[in-house]
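A single structure is presented below for examination.
Here the complex is missing a single protein chain, while all its other protein chains stay put.
Chains: A, B and C, in written order; residue numbering restarts at 1 for each.
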Amino acid sequence: MTRELRFFQALREATEIAMSRDPSVYIMGLGVPDPKGIFGSTLGLREKFGEARVLDMPTSENGMTGVAIGSALAGMRPILTHQRIDFALLSIEQIVNQAAKWHTMFGGLMKVPLVIRMIVGRGWGQGPQHSQSLQAWFAHVPGLKVVMPATPHDAKGLLLASIEDDNPVIFIEHRWLYGMSGPVPEGHYTVPLGIARVAREGRDLTIVSTSYMTLEALRAAERLAEEGIAAEVVDLRTLSPLDEGTVLESVRKTGRLLVTDTGWKTFGIGAEIIARAAEGCLASLRAAPVRVCLPDLPTPTSAALAARFYPRAIHIWKEARNLMGLAGAEGRPFEPPGVPLDVPDPSFVGPF
Amino acid sequence: MTRELRFFQALREATEIAMSRDPSVYIMGLGVPDPKGIFGSTLGLREKFGEARVLDMPTSENGMTGVAIGSALAGMRPILTHQRIDFALLSIEQIVNQAAKWHTMFGGLMKVPLVIRMIVGRGWGQGPQHSQSLQAWFAHVPGLKVVMPATPHDAKGLLLASIEDDNPVIFIEHRWLYGMSGPVPEGHYTVPLGIARVAREGRDLTIVSTSYMTLEALRAAERLAEEGIAAEVVDLRTLSPLDEGTVLESVRKTGRLLVTDTGWKTFGIGAEIIARAAEGCLASLRAAPVRVCLPDLPTPTSAALAARFYPRAIHIWKEARNLMGLAGAEGRPFEPPGVPLDVPDPSFVGPF
Amino acid sequence: MSDPAKLPILYELMLRIRRVEERIADLYSEQEMRCPVHLCIGQEATAAGACAALERTDHVYSTHRSHGHYLGKGGSVRAMMAEIYGKATGCSKGNGGSMHLVDLSVGYMGSTPIVGSSIPIGVGDAFGAVLRGEKRVTMVFFGEGATEEGVFHESVNFAVLRKLPVVFLCENNLYSVYSPMSVRQPAGREVYSVAQGHGIECHQGAGNDVAAVYDLARKAVRKAREGGGPTFLELKTYRWREHCGPNFDNDLGYRTVEEYEEWRKLCPLEAFEKRYLASGAVAADELRRIAERIEREVADAVAFAKSSPFPQEAQGVYAP
Partner (left out) sequence: MSDPAKLPILYELMLRIRRVEERIADLYSEQEMRCPVHLCIGQEATAAGACAALERTDHVYSTHRSHGHYLGKGGSVRAMMAEIYGKATGCSKGNGGSMHLVDLSVGYMGSTPIVGSSIPIGVGDAFGAVLRGEKRVTMVFFGEGATEEGVFHESVNFAVLRKLPVVFLCENNLYSVYSPMSVRQPAGREVYSVAQGHGIECHQGAGNDVAAVYDLARKAVRKAREGGGPTFLELKTYRWREHCGPNFDNDLGYRTVEEYEEWRKLCPLEAFEKRYLASGAVAADELRRIAERIEREVADAVAFAKSSPFPQEAQGVYAP
């Protein structure tokens, strides 16, 4: 039976199922068992699985990442959480030099089944140090898998697949998705890593999207459809391994490519997708591909500045029309007048 | 007057000139004043400038990066060194969250004139944790400048420009360049950041290269020339800011693009260069662009494995011929028979 | 109290912090301050006492919970309020928000909210002072949670190694967000003792007693200025409101109401009034005049912030 769940509830359910099925799964992170439970996504786990498997920790991101790795070598399957991806920067050495390489550098004798959940912030003045979106970094590192779900369904299925994977998985969650609802099957299921999802079919152009930008892409596609343009939206879901096949198949069909990502543009996700298209189906490209990503700038804090900083449906819509060779319409806003642009929906009133 | 200097001598001379000209420049890093002097590049500085400005430090990469940043805020111009880029992963938080953003996030009131020298290892069993080449990471982060010289001339001129720049500069040096000789003007001069160098002109295809791969690209271009193919080699020199203009101008001329970089292929430098070409001059591209970079794998240690892991001139040559639509010749090796592939030239006999 | 003439200014600093933050809390629900705020109401004495021991030319670095340190060091109330409102007139021109305050005119060099990360920067600032032959002192504020970050240790080691003019000021308010000490640090081991292991002079003090804080800080600052090297001060105190945001949150159950009430009784302002009015060290009149001035200041700052324009463009990424 399929019910509607919110994104954070889907994450919680996946964790609960994984922990019920496998006693070696445990979850650890700053505030995991606290009353807010990682924005709701770990609530109730402590009560169900006890203190030994649902843990808070010292503010020692680097050391605790090493601890998680070591426990994985000892046979556990840790889930480590970061309330902002920015905090995980303290643990890059452990993630990149150790976790990503341990299996290979010891000749395949060991494995590191480790999920590191990292949340990307946006809006409400999260500012330069609480809203980076560094998936391109992790996707560049061999040995890591990188996952970015966009729907509650995928959040659950991908998290279960990540926990069951025998490799370190960087699981990146966008804070603005937490309140979103969607159908989520009950019980255990997985969404396999490395397979993109065609979120909407279309013949005129391909929009490749990640995470929260999938929602904005779908909104843009809606309006484009009203205007007679059929955009296909490919939600990557997994950045590493990358599902090149699904992307190229779509581009071969449409001949036009727009990539929209939550991270910075330059040397980011969009570059790899466009490079794959240029390498793999250059002849199909009927127009220069385009990226709708963050400008190359630290996130400004003021809502006035952030509103201009973050790409939204309107920017995707405009670039899509350009791609189609349609002259620059201004376009009415997607958001109702007066709605603030630094919060995802009325359920999110800050401060966190 | 122009003399020949080796790469490490050029670096040392640049540092010496900068320190002579500006008393706020100081250099700090593990082993900076030791008898080996960062593979020769800091030798003699302690004697000339004293203990206060030429410093060793505790094995505390993260903290010492913060110290360097703080001293820059206080008016100094620190140069921080890492004998391997891999060690700098401990200091990512300070580099990315703090150094890169301090100027912007405080509204432009302050600046962080800081050069972080990072050496990329290769060969002689450097293995998975001593030979990463992470320029794509730093180039993805707004607020950092990223520099990778390929010649002694540029090593000196770019290092001087980096020290004189008011922003944090990640200065990446390839270990295999250290012994290379080339003409280096005496005295003070700078090579401006953000300007690529056409290392060889040609009309048939464009090879965009970074750092050490520029040398391999030039060797490949040599043989291609013998075969009647005129390859243009564009040595990027600075990855951020990126000199898109020079790259596109060349691709518009040749219609064919090969990118060769010292780092991993996926989500790497090549992706951005190809994306720029696809965005900026799609119509000029007469063949699918191609990347000659590291396979997406941690560096294997055994010389037998490393020989197959690292791209060399022959790989560039082969892909260039493919790009030209010439059928797959096997090609005689570039290296004399019996020459080991895990050392750059006879002056490098390991272990470090 | 080593310096009774300082008492009015200590009171003024504490009250300014209290009233500015109470005003923020009152107005936050208007949703015009669109950034996270970490209030230090209840902890004013640490900021006031420690900063009062500094010269204007001395430097301060701080964290996510930095309003007190900024105001203690004499930062502009207007510029801070405007920054929290995201205005062009803010101290960081809207690029920073509450978590990135700065006022160079009073040596407040910046606060950043990555736990522990401003500590080595503060140490480096002191190192820079030594390299440049400047006789200033750098004070670095952080919570007890920050002592769990490795970079804290790296910073203390270097400061001791180089005898740098730094005062490490640790505000131990018993919690990191909702996490008590017991899940983060070994039971029965004092926070200052991990610093002491590095060979730094350490003192523990009552963080809600502004005079005690001032005295400890003054000694540490004087020693640093005279080349005696760094000091680590652990000051016990307590945050009254939620970790982030304007509300009280004892309903969440992560701490007991008894504990809260216990600390509530140790209000640094009330304690000050009780003690120094009774002893006659300060006059009720004087305190009232201070309070009135602060009310005007705060009202002015809010009006200034609200009426200021929004920034039109984000700060550029590179220093020119």
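Everything that follows uses one rule, which is that contacts are C-beta pairs under 8 Å (C-beta built on N, C-alpha and C of every residue); 3 or more make two chains touch, one makes a residue touch a chain.
Fair warning: this is a prediction, and the values are worked out from it, not measured in the lab.
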Handout entry: Chains in view touching the one left out
Key = A, B, C
Handout entry: Contact with the hidden chain (one of A:11, A:105 or A:196)
Key = A:105
Practice task
Using the touch definition up top, pick the residue from C:152, C:214, C:240 or C:254 that touches the left-out chain.
Solution key: C:152
Problem - Selected residue (touches chain absent from view) among A:167, A:209, A:250 or A:266 - result: A:167
Handout entry: Positions on chain C where the hidden chain makes contact
Key = 148-154, 157, 160-161, 183-186, 188-189, 193-199
Problem - Interface with the unshown chain - residue positions in chain A - result: 24, 26, 52-53, 57-58, 60, 62-76, 93-94, 97-98, 102-113, 142-143, 145, 166-167
Problem - Residue numbers in chain B that touch the chain omitted from display - result: 30-31, 34-36, 55-63, 86-87, 90, 124-130, 296-298, 300-305, 308-309, 340, 342, 349-352
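We adopt the following convention: only the chains that are shown with their structure count from here on.
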Exercise for the section: Work out the mean Cα position per chain and let me know which chain is farthest from chain B. Expected result: C
Problem - Contacts with two or more other chains, residues of chain C listed in rising order - result: 90, 92, 94-96, 100, 112, 114, 150-151, 314-317
Handout entry: Residues of chain A touching at least two other chains
Key = 62, 86, 90, 127-129, 296-298, 300-301
